[in-house]
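The complex appears here without one of its protein chains, the remainder shown in place.
Each chain carries a letter (A, B and C) given by its place in the written order, and its residues are counted from 1.
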Amino acid sequence: MSLFQKYLNLRLRTVELCKHISPEDCNLQADDFVSPPKWHLAHTTWFFEEFILKPKKGYKVFNDNFSFLFNSYYNTIGERVPRNRRGMITRPFFDEILQYRAHVDEAIINLEDKLSNEDKTLLELGLNHEEQHQELLVTDMKYNFSFNPTYPKFTVDCKENITESHEKNWIKITKGIYKIGHQNDGFCFDNELGVHSVFVHDYEISNKLITNKEYLSFIENGGYENFNLWLDEGWAWVKDSNAEMPLYWKKIEGDYKYFTTNGLKNIEWDAPVCHINYYEASAFAEWKKMRLPTEFEWEIASGKLNFGLRWEWTNSAYLAYPNFNKEPGAVGEYNGKFMINQMVLRGSSIGTPENHSRSTYRNFFHPSGQWQFSGLRLVQK
Amino acid sequence: MSLFQKYLNLRLRTVELCKHISPEDCNLQADDFVSPPKWHLAHTTWFFEEFILKPKKGYKVFNDNFSFLFNSYYNTIGERVPRNRRGMITRPFFDEILQYRAHVDEAIINLEDKLSNEDKTLLELGLNHEEQHQELLVTDMKYNFSFNPTYPKFTVDCKENITESHEKNWIKITKGIYKIGHQNDGFCFDNELGVHSVFVHDYEISNKLITNKEYLSFIENGGYENFNLWLDEGWAWVKDSNAEMPLYWKKIEGDYKYFTTNGLKNIEWDAPVCHINYYEASAFAEWKKMRLPTEFEWEIASGKLNFGLRWEWTNSAYLAYPNFNKEPGAVGEYNGKFMINQMVLRGSSIGTPENHSRSTYRNFFHPSGQWQFSGLRLVQK
Amino acid sequence: MSLFQKYLNLRLRTVELCKHISPEDCNLQADDFVSPPKWHLAHTTWFFEEFILKPKKGYKVFNDNFSFLFNSYYNTIGERVPRNRRGMITRPFFDEILQYRAHVDEAIINLEDKLSNEDKTLLELGLNHEEQHQELLVTDMKYNFSFNPTYPKFTVDCKENITESHEKNWIKITKGIYKIGHQNDGFCFDNELGVHSVFVHDYEISNKLITNKEYLSFIENGGYENFNLWLDEGWAWVKDSNAEMPLYWKKIEGDYKYFTTNGLKNIEWDAPVCHINYYEASAFAEWKKMRLPTEFEWEIASGKLNFGLRWEWTNSAYLAYPNFNKEPGAVGEYNGKFMINQMVLRGSSIGTPENHSRSTYRNFFHPSGQWQFSGLRLVQK
Partner (left out) sequence: MSLFQKYLNLRLRTVELCKHISPEDCNLQADDFVSPPKWHLAHTTWFFEEFILKPKKGYKVFNDNFSFLFNSYYNTIGERVPRNRRGMITRPFFDEILQYRAHVDEAIINLEDKLSNEDKTLLELGLNHEEQHQELLVTDMKYNFSFNPTYPKFTVDCKENITESHEKNWIKITKGIYKIGHQNDGFCFDNELGVHSVFVHDYEISNKLITNKEYLSFIENGGYENFNLWLDEGWAWVKDSNAEMPLYWKKIEGDYKYFTTNGLKNIEWDAPVCHINYYEASAFAEWKKMRLPTEFEWEIASGKLNFGLRWEWTNSAYLAYPNFNKEPGAVGEYNGKFMINQMVLRGSSIGTPENHSRSTYRNFFHPSGQWQFSGLRLVQK
């Protein structure tokens, strides 16, 4: 598949994801850390316009306001709508954003023969950027809808209850020096670069994610009431938020239910637990007298793991690899500046676009974040 | 005009006010103290359903969720969507709310012969309630759109720049005992009842509202920089909000502009100043070495005032009249429970529905509120 | 007693009030709205120095930093320590503040023959100012100590449990025009000036304050659980603060106890209820199907009331009398700028210095304030 075919398919898929999202839904923003669907549609387009098209002679900007309206966090590009006010931008309308997408898509396609190597790099970055937003579009919308007591549905295929069918087993890894980081020619983000060696000791990692059933056992054994299992900030989070179960679990007339992208469902007990934050993952591991893998242990074992249902919390803080280099200009703001107070998640989830996944991928969120499709895998102590 | 004709006209007008509000706009809620247009459309309908239709045998509730979704603040009725989450209710959609309105309207019309006197009282209350929300619908939407840097328009007729053409004059009122409160047979709210006497001393009240031009002079003479003119909490408000001019005034490249319901405009200097809060009204009066009227002084003089362009801040706190009685049940929550920390505004504004105005009307807002069409009139000290 | 004798007695009494307050206690500040004892000692002294001594030729300022350190809220005088940081000023020490008091006292006494009339007015204002701070010194310290689980004592004579021994009765007042405001030659604050007439209707006011026993009955009848009795902001206060009883009541092993200035005590059930805020007073009155008096009704009846045990919440907002005039300069900041969002309390309390009380006195606090010796008296509806 050519780069342009890939471009068109991928761009189409983003719109497809909004198939069940009405114009009324498209500006929903329930909290600072989520964005409205329309904003995702526009911002991903803005990326191509800003970084690839604008520098081109003859390109006609679709709308001068959009640079201000749909910049996310690039200080290099300039001022922008405050993050917590994205939901206020009901105008331009959904339709106009679709036109904006068409305008930019056409301009990109017309570049066909004029793409420099740098352009190609930026185009690929833009596609991977859009894939990230495809997943965020789903998780953000799920979060937004969770404040509506009518439990709206917005995707038809709910893969959230898929289970892992293989037997539980411990994979043994022998101590030694291993190479970490992206080593082939395929695309990767800058935070995966800088191949380097790490030494790990012997360890055993589970070939299965923790299931809802196992997590229920943690709940029923008083997991949320025993401070001894929790990090200090985790315990403060439990107290402040009155947490008693994963996000989106509801106890209704004695039964546990689960709010999915396809509405309220029974919990599939054999499916991997989902929507837990780092504090919960860490407390669960403590309860099991085991631990989370480091991101290096995870990467080293990844060839033997059947990952892809849940982003997996690791016990590694999101920090720079040796020789990490910020690129000059706005693209340099992509990853590096977030390397503080966040934990690395590895793998991918049922919300991750196909092929947007690899064993060196470093996802990251604050330890309190629950709204991603996040779960956990244990390592024996 | 019969009560039912009035009902239908008024109900239609609410929808008309949303003519330029798209489904995308209809859930906008920029702050806790404003509500989305769709919510106004639904809540006013809920009022008729809850108080008149539900007690009727045979009435089929349109949707069981709506009691929860569209209750505003009636504890008697039960739980409800938190005030600051109204904008999250994108479903039911705008169209369904219009159907809800039609469903309730039909049921009300079909009551024609079966209306008890109590029903008629509630119907009239419901209509006046809806008139209040008509004005809020406009002021809330103006506030919501003010966070969009593209200055959207949503009404065609902008009456905000209407001026008072009469000569400025001082109306003298002689000291004595006057009757206060609603005395005729027409509708009024419970907070206007309890006709009672007050004694006022001689005073002189202006027959004109303060204009933008006069207010500009306050600004240019350092009004927002001189603590001596402000109440202590007013000065704290100036410092915290960096206030320098009325809400919706913008200084753009040296010129003052004004954001109206019809987009960004030049300021009409002879029009009455608008969107000032009590702190600003009070500081302006101090600067002029005059004062605001009490609500009693305003009511006594009202026969000689040509009011109707701006809600006028008075120097009276919103408190109960002697013999004020809360009605039993949910209707009793309408007014009385808000009688603290708010100031009375008298008159009406260019946003007030025709005939929803009388000399005894007591509007009230917190002293920091700016988003109503509020202005001021002075009394000589 | 000469003005200077009065001065010396009164100044001494302030220090006496700190008899049981150690240097360690003297900087306690548990919240923004209370001040440390040392600050009260210094600020009252600062008042005399700033307004009377500094303008005098030859006066040597005790310490140049004190103007910054001990100004309360006078913008006219200049910058100052932020209100919530007063407890940080452990240096200068307690002893130095006592020297400061001696220095200023000596300078004031030496003025004996040189006092202008304006000086005398300021001196009298300063003494009344200090009397106000004497009461605050006690109520603030009680509040500060309430965060210490060992229930410290700091006054020996605890008058908090004094009861009213007379029979309960309703005093009837006939409707008519009455004069309000300070009418004799004695001292009063500017907010009592501007004698004016008000008309009141017939009313009956209790000759007794509500007792702890009556208030207990309100509690036991679900007063704190019935939203119908509360103002909207009052109900929000109940929910946010988990209020279940007056401030300083403690339910310990099933018994009610009461934290006094002399440590933890049993509740004297016949004593007037204390430390309730306006929301609680208003809810209690609603429960009794009665109401609070206005400040005018209170003042008119005051000749027949045996007041003095509790500051009594009225149903009047703290606003300017007709013809209220702010004095020029810093003294003008004394009262007028606080005339918003506060309710008037009348009478005086067991914490008020002798003679610092009169029927026209207007005390004022925010409706949520509980830490004054505040109670209530009812009027029949």
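One rule holds for everything that comes next: a contact is a pair of C-beta atoms (placed from the backbone, for glycine too) under 8 Å apart; a residue touches a chain by one contact, two chains touch by 3 or more.
In this text the structure is predicted, and so the values were computed from the model without any measurement.
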| item | value |
| --- | --- |
| Chains on display which the left-out chain touches in the complete complex | A, C |
| Which residue of C:19, C:91 or C:114 touches the chain not shown here | C:91 |
| Touching the absent chain when the full complex is considered, from C:69, C:122 or C:276 | C:69 |
| Identified contact with the non-displayed chain, of C:72, C:128 or C:144 | C:144 |
| Hidden partner chain, residues of chain C it touches | 22-28, 30, 65, 68-69, 81, 85, 87-94, 144, 147-150, 152 |
| Residues of chain A in contact with the chain not shown | 73, 75-76, 177, 196-199, 201, 227-228, 230-235, 278-279, 282, 291, 315-317, 319-320, 322-323, 325, 332, 337-341, 367, 381 |
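Assume only the chains that are shown with their structure count from here on.
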| item | value |
| --- | --- |
| Chain contact topology (line, ring, star, complete or other) | line |
| Rotation in the CA alignment of chain A with chain B, degrees, nearest 5 | 180 |
| CA centroid of chain B to CA centroid of chain C, Å | 36 |
| Between chain A and chain C, centroid-to-centroid distance (C-alpha), Å | 57 |
